[in-house]
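Data first, discussion second: the structure below is written as structure tokens.
Of the protein chains in this complex, one is absent; all others appear in place.
To keep things simple, chains are lettered A, B and C as they appear, and every chain counts its residues starting from 1.
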Amino acid sequence: MAGRHRPYADAVPGLPPARYAYLGPEGTFTEAAARQVPAADRSDLEPYASVPAALEAVRLGDVQGAVVPLENSVEGSVNATLDELLSGEPLMITREVVLPVEFVLLARAGTDLSDVRQVTTHPHAEAQCRSWLAEHLPGVRVLPASSTAAAAAAVAAPDSPYDAAISAPVAGERYGLVVLAKAIGDNPDAVTRFVLVTRPGPAPQPTGADKTSLVAFIRDDHPGALLEILEQFTTRGVNLTRIESRPTGVGIGRYCFAVDCEGHVDDARVGEALMGLRRTCADVRFLGSYPRADGVPPTEAYGTANGDFADAAAWLHSLRG
Amino acid sequence: MAGRHRPYADAVPGLPPARYAYLGPEGTFTEAAARQVPAADRSDLEPYASVPAALEAVRLGDVQGAVVPLENSVEGSVNATLDELLSGEPLMITREVVLPVEFVLLARAGTDLSDVRQVTTHPHAEAQCRSWLAEHLPGVRVLPASSTAAAAAAVAAPDSPYDAAISAPVAGERYGLVVLAKAIGDNPDAVTRFVLVTRPGPAPQPTGADKTSLVAFIRDDHPGALLEILEQFTTRGVNLTRIESRPTGVGIGRYCFAVDCEGHVDDARVGEALMGLRRTCADVRFLGSYPRADGVPPTEAYGTANGDFADAAAWLHSLRG
Amino acid sequence: MAGRHRPYADAVPGLPPARYAYLGPEGTFTEAAARQVPAADRSDLEPYASVPAALEAVRLGDVQGAVVPLENSVEGSVNATLDELLSGEPLMITREVVLPVEFVLLARAGTDLSDVRQVTTHPHAEAQCRSWLAEHLPGVRVLPASSTAAAAAAVAAPDSPYDAAISAPVAGERYGLVVLAKAIGDNPDAVTRFVLVTRPGPAPQPTGADKTSLVAFIRDDHPGALLEILEQFTTRGVNLTRIESRPTGVGIGRYCFAVDCEGHVDDARVGEALMGLRRTCADVRFLGSYPRADGVPPTEAYGTANGDFADAAAWLHSLRG
Partner (left out) sequence: MAGRHRPYADAVPGLPPARYAYLGPEGTFTEAAARQVPAADRSDLEPYASVPAALEAVRLGDVQGAVVPLENSVEGSVNATLDELLSGEPLMITREVVLPVEFVLLARAGTDLSDVRQVTTHPHAEAQCRSWLAEHLPGVRVLPASSTAAAAAAVAAPDSPYDAAISAPVAGERYGLVVLAKAIGDNPDAVTRFVLVTRPGPAPQPTGADKTSLVAFIRDDHPGALLEILEQFTTRGVNLTRIESRPTGVGIGRYCFAVDCEGHVDDARVGEALMGLRRTCADVRFLGSYPRADGVPPTEAYGTANGDFADAAAWLHSLRG
């Protein structure tokens, strides 16, 4: 079914190109993620100084969509993305991009690894490359930058005091630097997750390997309240891939839960779970159904396929006579 | 809504009276229960020697329905009723009758309590009147009968060796005996439950205070299998009033669960729970929805009214676009 | 570990033999079950007219123990056993016996199957042999008896009007009858379960294949109350083999749950589940831990062996410093 998915909000021939926002500055991992979204890559891609600013541009219609980090980001506040999505004018996630967190050491052309004395990068990136630095650049000085992209820009600047930057590969292209060393992060399996956010509309069609994101606001805070929410999923055989509680800011002890689950809003089991939440929670905000970046199809528990729901509905109909 | 309930399977004017079965012999608590079912009371009521025989008569069309004990009976095997309902040709419960277990001491006219030397009754009835017997008839001899009705019949027989019988009040009328003492059971709150069983058909209309009975056959026997069945109810806010596991007789470790829950198959929450069982169990046998004898309306948890289900369905429809 | 189990309450050499009760009359399936309990078989076995009478004899110390039906009995009220166990002076189950429900056709010596015109038996037994009767004795008359043993006794009586009885095999020996046909029940896999009940004392030692029986009284009746009880078991990986709700007779809507689970009170997981019930229920009545009749060892979920509990306790101790 994967072929059924039509590129979302694509540019229209003969019209001015669409515009997409991303969390800047240029040369960040988020720009690299945005380049992986075909519709965005063919459009004008504009860096925004913060996640709220990028999402506000979507709400105002200044851009077709925005690519922002949702999980595990090296840079930027991931909480900011979630907090923006769960309040204010509704927005919708229509795509996810999962990128390996690949760090490279960038320098001006002609620099040799043995020439490097001063390195700049974002402190989180430094922390994630500590082992490599200790082994290959012992004694080198590492100075903080406000982002890995700003670090690359600083190295590229005339009269730069820095010899090299730890950045995303995309920053090398952006600032005309060469790669002195690749894959220098301590955890080669680290990934980071981004989403394309648009104004609300029909969800992309099911592909057979989809995720659904939502936020459920609990009615009152008692032991077992979270369990009751989760049972709405497990009773229908819907597997969660992520959960995070968030204070809602309205008084003490009020929580919401941001949840990603397997499956698409068009799936019977996901639909029934959503209705269960809608009935029993204070509020539910649907954040979208979209293809999984990893293409992994859902675990389908016994009796939870669309056909099983249809059979059960026919049976109930016959009982009711 | 109570007024909406139409008498079920009533006699039709101008036609020969309908026939109803009950677990005999005449004069038992089951006959008393059958007399409380208007349609049965207006019809020919026939005693059958066993629950299976009475239910077989229903299946064969010999009778319109049968009144049989389902819970807590003083006489007869309650398991037999359930076992008959969960196998063989489907049957349906269309009414329940809950009777106080009221024991009386019956004797021939002219007998005084001080004359009583030999009492007969069913051993279970003797056990339930032990305190009264010890206080009011110390030293009296109690001899076993095959039922409380047979005990009354034996007292009424010419040349009876017995002075009195412990029986249901209905046995007094039946065998022309007088009541020497009333309410002689040790537990004045004891009740026993009977059901009217018919061939399958549309359930009686909802009254607002209904029960639904069913049997769920689990697919495989693992820790938590029962819990998964119960979650199908609790997730939809459906309260159980009775549960009983039964071996299915097919190999070791295979179980089914006989369940009574609050509500009617026409209720949205009950319907969705039934569909959940249908999808995830090996089999589900619907045994009927019928008015509760006690007229107690269901506990209605937040978000589980029919209107809540309709609102949630409309919301999901809007999400699906 | 099976060898560790010491016969319970055995007769002591040189002393008068112990006495055991069973649900009579002589020649029933219950007597056959009692014969399978070594301690009872070596003792005086006495029939009692009802389950309450047999259990009262245990409470009064008249007998060492009583063998009574607990599940699925052909004769007698199984509910009576449970109701007796869950109220009154505490008693304890120390052994279970599971017997095939094997029906035989018994007659006086010299009777041939072709001579049989009138058969007597308990109505439930008749119902369970209906197919065999239809095939092998079409047109024969079947008359009710108060038990399958009483049926055999009636056939053995001088001038008996009956040619044959449907009974348990043990009734043939008891009343000097011969077997005209064996295994005449419609369900060859049917079994029935009996228990040996004694006064409270130390449970038989664990054998590695044990059951634990208890009754849990819920505090208040709300949707999910039963689920909370069951979670006390599933959280500790304890599998249930039987559950039955029972009204407690104290007001409307008050229930208790009779539960059999895998494992022994000495098992860590069973002990913790029992404590969880004790803390959160209105009351818990422990009915005993005893070897399973089928010798099937428990399903042992990950992390629920005694060693796992000991490791976890040591870890917690280290955390608490």
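Everything that follows uses one rule, which is that a contact is a pair of C-beta atoms (placed from the backbone, for glycine too) under 8 Å apart; a residue touches a chain by one contact, two chains touch by 3 or more.
Source: prediction; values computed, not measured.
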{"item": "Interface partners of the hidden chain - shown chains only, full complex considered", "value": "A, C"}
{"item": "Of C:Leu60, C:Leu113 or C:Met275, the one touching the omitted chain in the full complex", "value": "C:Met275"}
{"item": "Residue touching the undisplayed chain, where the options are A:Glu244, A:Asp283 or A:Asp311", "value": "A:Glu244"}
{"item": "Option touching the unshown chain, where A:Asp112, A:Glu135 or A:Asp189 are the choices", "value": "A:Asp189"}
{"item": "Residue ranges of chain C at the interface with the undisplayed chain", "value": "201-203, 219, 231-232, 234-237, 265-266, 271-272, 274-276, 278-281, 286, 301-304, 308-309, 311-313, 315-316, 319-321"}
{"item": "Residues of chain A in contact with the chain not shown", "value": "49-53, 71-73, 75-80, 123-124, 126-128, 130, 144, 146, 187, 189-191, 221-224, 226-227, 230-231, 233-234, 237-245, 247, 249-253, 257, 294, 296, 299, 301"}
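Definition applied: only the chains that are shown with their structure count from here on.
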{"item": "Dominant interface by contact count, named by its two chains", "value": "B-C"}
{"item": "Length of the line joining the C-alpha centres of chain A and chain B, rounded to whole Å", "value": "58"}
{"item": "Chain centre separation in whole Å, for chain C relative to chain B (CA means)", "value": "24"}
{"item": "Residue list for chain C, restricted to those that touch at least two other chains", "value": "none"}
